[in-house]
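For this depiction, one protein chain was excluded, whereas all remaining protein chains were kept in their positions.
Chain IDs A, B and C follow the sequence of writing; residue 1 opens each chain.
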Amino acid sequence: MMSSYFKNTWEGLYTVFVGMKITLKHLFTPSVTIQYPNVKVPLPERVRNRLYVNMDDCIGCDQCARACPVSCIEIETVKSLPTENLGTTSNGKKKALWVTKFDIDIAKCCYCQLCVFPCPTECIYMTDVYEFSEFRRSDLVYKFATLTEAEAEEKKLNFENLQKEKELQKAAQAAAQNNAQQPN
Amino acid sequence: MSIKTEHMVLNMGPQHPSTHGVLRLELELNGELIVNVKPHIGYLHRCFEKHAEAMTYPQIIPYTDRIDYLASISNNFGYAVTVEKLMGIQVPERVEYIRVIFGELQRIASHLVAIGTYGLDIGAFTPFLYCFRDREKILSLFEMTCGARLLYNYIWVGGLSHDIHPEFVRLTREFLNYFRPQVEEVNQLLSYNKIFIERTANIGILPAETAINFGMTGPNLRGSGVKFDLRRNDPYSIYDRFDFDIPVGDGRMGTVGDCWDRYFVRVLEIEQSIRIIEQALDQIPEGDVSSAIPKRIKPPVGSVYGRVENPRGELGYFLISDGGLNPFRLKVRGPSFVSLSVMGELCKGHLIADVIAILGSIDIVLGEVDR
Amino acid sequence: MLELFTELTGNALLGMIINSLIPLVFVIPLALFFVWLERKVSAHMQDRLGPMITGSHGWLQTFADVLKLLQKEDIIPADADRKLFTIAPILVFAGSYAAFAAIPFSSAYIGSEIDMGIFYVVAVSGLVVAGILMAGWSSNNKYSLLGAMRSVAQIISYEIPTVLVILSIVVLAGTLNLLKISEMQTAYFWNWFIFGGPEPGLIKFLLIPFMFAGFLILYISSLAEVNRTPFDIPEAESELVAGYHTEYSGMKFAMFFLSEYANMFVVSAIVSAVFFGGYQSPFGYLGNSLGISWLVPIEQFFWFTAKGIFFVFVQMWLRWTLPRLRVDQLMAVCWKYLIPYSFVNLIIIAFLELYR
Partner (left out) sequence: MKSSKEIFEILKDEFGDKILELKEDIPVDPYIIVTPDSTEKIARFLHDSSDLQFDSLMVLSGVDDNNPVKTKNEDGTESLSGGTLSVYYHLYSIPLNHKIVIRAVTEKENPMVQSVESVWKTADWHEREAFDMVGIRFENHPDLTRILLPYDWDESSFPLRKDYKNPEFYQGMKIPY
């Protein structure tokens, strides 16, 4: 009983001194933290931060939007006219769609990288930019589509006209067939 | 004649420095003595199970990251194991080894948080930062491999999102060599400190039988002296190939199953995880990590319960598939959810300060309690 | 000093006011310095850098913080007892400031040379307890109340070992006057009471271990008196959020904060005065050897501040090393360990003094 009393006292003091020795040692070790805005940690190459879309390569296939678990990518496309040449992507795929809308709501994005893997042209990828706070939430919706609104309208109109023309042609064809059949 | 007294009701949380998130504990007090504790949860409910019913199988993985955000890899691991079990996928050897290495690194990282914040709960601030310093090094290893520091989306059904970085094996060995002595330092500073022992030994004693009845798993169960570890008793992946010990609480400082035992089991587990990682690094074969990833994940009709040893205990996924692209039902059995239910039992008759010590010792993550 | 000021101003009242303001000029910058020091010490012990932006190594950080606190809205909770709520921080600061009156800064300056000096310091620190209890009660917050109750129980309990250890010094010194106690330990550091006091002989060497024990007890209980880790349970942030000052903000909070740091200096000053020679230099004075008599008080003031800062640094060092005790264990440490030890210590010292 008595010995445990003194043992407690001794342990109390001794372990305190052991701890103090450790913290004193650390007082003189250099710090591991850095002065963030002035000094930055180099990022590894695979780092997953802000999404970026290289629209030159985008074919508008919508695969990234379908892979996204939080639906932060919105894509709208319009078929091009047969006369128009949209060029090819860097890995040789022929583009056939006008991308009229390619919005990424980066505020919703969960940085899971699931959109990057299915992309056939590797045009959507994650960059190493991580400082992009904004004052308005609407500023966090990134619009990647390269077409201006007027152009987009025009393409839509073009496509609708093409559809109408095709329908008219079809109707005309059907009518012609009907006409051709009628005499018989 | 006795004086009529009333019990005081004290709301601890949802905003409180040491409820580890948004937990509300309703304490009924007699002076500073606890008469009753009632946990109120759900402040962080994110409808994981409802979400899962509307997601395809790969899309669920980022959501599993967020169940227990201190052990994302382990959550990915458990989910992948469950779906693979239902689909009957055999994953390549290299994938298994990488999974084990990452799972164990994640266990170390998670235990470092547990140890550090436990020190913080008891009032020692410095060990917390030492632990976080080392945890950051582990997170850097993860970042190098898959690009994210916290929510990895790394382990996929049938494979991995990336192969490990060419430098990974060397850097991991370097880290382990650096890290071994650090554990001892934390022990000297915190675990064997007389004040810390006084605060935690003989507090919140959880006998083995009660622990099993309450469904406690992982370090909490082992702290009560039950030698039960899913990696050994119900092996998944390739854990049966490694040589490691299962540390159990032995009541060294007080009674078996007290807070100190639960805490110290975690410290000892770090050592065992280091051993597993070292063995795995030696044996890791070459190969492709994405060859077994199915193009379309469409499990057959059926149900499966898969469980893995998460740092906090048994993480179970109960998956019912109707043969479609989305799960019919995905129920998560979070170890923290189960562990927290024992709070009321443990706290009775202790002081307010002990509530903090007990809550810290069962090491909950509110993200997983509420899902 | 008082006479000097009275002569200079030609008015007794004005002289008194100036005399009593001198510690304030000293205390407030010192408290700000301690806040900065605390942050730097904690940071470097934890492998961090701490404040670095405001001024070189962030030395202006606490000034900026005080300016911020001054500008903040003064919030009084709706259900608080407004009068007590306002008085409490003033009382706490007054308590810790009043203690400076009897502390000898150098042989030339002491606020009020009273023969009961050390007794006065211990007694007036008790005023802090009243302030803390007021704060806890008037906040109408359960956490505050619990913190205040703990604090009162703690400070009152720990005054007993403090006084017992001081009593053993008083037995040796034969006076309660802090200035006289300090003067006794003059010349070289082996005349300090920690090394058995100024009188040479065999008894002096026999006293040394008991003096060390006494110093440890006094230092530990002084930690408890100023609510520092491991005895910071009244404001244990992981249990009671912020204890008795949970509801305080703005300048009222700053007053609690400053008085806490001022108090740390007071107890450090007492420890150094009774055991480490107070303002005395450990090895003679430059002023004496050069024959410049006015240099001596300045040197003394330097040594006094240096010793005080060192003991405050040790308090910080302990805080960033140790966990916190539980409220019942805190009482156990006091009643089961410190008080018996200090009693035995006192009796042995008294016997040794008797047979000198």
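Assume a contact is a pair of C-beta atoms (placed from the backbone, for glycine too) under 8 Å apart; a residue touches a chain by one contact, two chains touch by 3 or more.
Being a predicted model, the structure only gives us computed values, none of them experimental.
The undisplayed chain touches these shown chains across the complete complex, B. Considering the full assembly, B:234 is the residue among B:167, B:184 or B:234 that touches the omitted chain.
Screening B:12, B:197, B:226 or B:253 against the full complex identifies B:226 as the residue touching the chain left out. Residues of subunit B in contact with the chain left out of this view: 41-42, 45, 47, 49-50, 85-86, 88, 210, 212-215, 226, 228, 233-234, 300-305, 307, 314, 316, 318, 320, 328-329, 331, 333, 337-338, 340-342, 345, 370-371.
Heads up, the rule we're going with is that only the chains that are shown with their structure count from here on.
The interface with the greater count of contacting C-beta pairs, when B-C is set against A-C, is B-C. Put simply, the C-alpha centre of subunit B and that of subunit C have 45 angstrom between them. Separating the CA-averaged centres of subunit A and subunit C is a span of 59 Å. Chain contacts: subunit A has residues 8, 12, 16, 19, 22-23, 26, 32 touching two or more partner chains.
Looking at subunit C, one finds that residues 45-48, 320-322 touch two or more other chains.
Those residues of subunit A lying in contact with subunit C across their complex are 8-9, 12-13, 16, 19-20, 22-24, 26-33, 35.
Subunit B meets subunit C in the complex at residues 8, 10, 16-18, 32, 119-126, 129-130, 133, 189-190, 193, 195-196, 198-199, 351-354, 356.
On the subunit B side of its complex with subunit A, the touching residues are 55, 58-63, 65, 126, 130, 133, 136, 140, 143-148, 151, 153, 161-162, 165, 185, 188-190, 192-195.
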